[in-house]
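Presented below is the structure to which this report refers.
Note that one protein chain is taken out, while the other chains of the complex remain in position.
Then we have chain A:
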């Protein structure tokens, strides 16, 4: 399958094509190019190290949006067994931009919820590009309450450009749906683990994002507004998105530095889409650690620590006098 090409990957692809060309040349003739090929392959190695080892914020934005980047359902397949999707918010409808249900993680029943975008146009239309309406958040909340009732941990996958900015969404109370989730999640008596797998877009991400532990895949982003939106708003020029991506501190490394997330989950070289299985294993490691840690807490401790986690986020100073 032809992979979607990202701008910064072009030198790698060019070199790979050149190597392939030389290889096919040697196959058809008596020329011996073994040395040349091995030199080029070494160079490719170095080039890949250099490019993938020094990804800029804007490169990661593209990685996070990569068409083939694994989605919530991919990770549900990779990490859980017996997943049963449960539909509907019991108030208005079923939002396909959020999937939610019960499953086993190893031997333990859990509730799994996540934003779900499509990988092609058709599925994206059905799933509204992973941008939820209020009924999506309300469905999620219904399932979280159920998890609390049956004392199951909750695992949330975050992957959205944002909550859908539409007329119907406003009419049905997009603000209220997100706000309610923030408040209710704060008080749930079961462990909540949130993992940003792609784009963490503003309030729409946050609506599934209040947890005891928050992790980010290495090349995912989490931000108050898209780089394009920030550039348009602040500098009146959406073309300055690259600069905005650098200024806004939106990568996993930035969020770790700001003290907002717990762990950065490493990705295979070239991004999660290169090896979903390996990516799943990397998530598993962190998930195991989180679950083991959170299981030790009493309900009171869990809630107290959740409050303390959020209480300390923010930077300011004090005027003297």
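Here is the rule we use: a residue touches a chain if its C-beta (ideal position, glycine included) is under 8 Å from a C-beta of that chain, and two chains touch if they have at least 3 such contacts; residues count from 1.
The working rule: contacts and distances are computed from a predicted model.
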item	value
Hidden subunit of the complex - UniProt protein name among "Septum site-determining protein MinD", "Acetyl-coenzyme A carboxylase carboxyl transferase subunit beta", "Peptide/nickel transport system permease protein" or "(2Fe-2S)-binding protein"	"Acetyl-coenzyme A carboxylase carboxyl transferase subunit beta"
Candidates A:148, A:184 or A:263 - the one touching the absent chain	A:184
Touching residue (missing chain; options A:171, A:237 or A:301)	A:171
Footprint left on chain A by the chain that the document does not show	163-167, 169-176, 178-180, 182-184, 186-187, 202-203, 206, 209-210, 222-225, 230, 233-234, 247-250, 254-255, 258, 260, 306-307, 310-311, 313-321
